[in-house]
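All remarks here apply to the structure that follows.
Left out: one protein chain. Kept in place: all the others.
Take a look at chain A:
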Amino acid sequence: MTVIEQALRKPSEVRLIPFLVAGDPDPDTTLDLLRLLDEEGVAVVELGVPYSDPLADGPVIQEAATRALTHGMNLSRVLALAKTARESGVRVPLVLFSYVNPLIQMGFERFAKAAREAGIDGVIVPDLPVEENEALRTACADHGLDVIPLVAPTSRERVRMIAEQGQGFVYCVSSLGTTGVRDGFSRDVDAFLEEVRRVSPVPTVIGFGISRPEHVRRFSRHADAVVVGSALVRLIGERRDALQHPAKREQALAEIRAFVRELKTE
């Protein structure tokens, strides 16, 4: 059982997986946020690699990625940032969320080795469906990195095939569309989650559009953990001036901590 799986099998009512865009608003803040999330006892952290053309993301994450890119963030620097976090004692399992092109340019083998050395535990590639991921899986297997597949409500007869490939966990997309806050969710999603759970050999996680404590509680009944991305990234984006202001930084971090605690409240 990998460390990601272990983290998702620990007894707990609510297991939270926050998503951060690495380098937004700046690398030092991302480090502080990683420490903060580790202290708050989240199950896993998803670290987003900023990309110029994030097809699967909505405007909030796209804008955060653009900010991070403006500050010169790239895949190598994200890995360096993860390594620094590990050296400063961050223990929570880390999953990289990256579009495939930066991985291709680094080379899958080089990436897998560097990611492992940086203390990354798994990788999610939103534009790499299972039919295309064999080369990445092979490279990652050599270095003990989980390749986490995504499954969508439109996957239909593909659900079993995808789930069977699950490593670490299977990422269930809550509804059609890109990442971003949604007002509500279809009732069908519960049945979809139960179906994935039935066929998956690893824990199941739900994400896309989950922003409020009541969503987290609701979905915790049908999945082993819940990802909160855009809502957190938006909060960080709104506090970015304060986060970069020495006198206001502590207060801004405290507000983010409060938001995470609220999400985790059982």
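Here, a residue touches a chain if its C-beta (ideal position, glycine included) is under 8 Å from a C-beta of that chain, and two chains touch if they have at least 3 such contacts; residues count from 1.
Keep in mind that, in the parts below, contacts and distances are computed from a predicted model.
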Query raised in the report: Unshown chain, UniProt name, "Aspartate carbamoyltransferase", "Sulfurtransferase TusD", "Tryptophan synthase beta chain" or "Dihydroorotase"?
Result: "Tryptophan synthase beta chain"
Query - Options A:L31, A:A80 or A:V100, residue touching the unrepresented chain - result: A:V100
Report task. Could you tell me which of A:A56, A:V189 or A:L243 touches the chain that is not displayed? Result -> A:A56
Query raised in the report: Which chain A residues touch the hidden chain?
Result: 51-53, 55-56, 58-59, 62, 69, 74-76, 99-106, 126-129, 131-132, 149-156, 158, 162, 173, 176-178
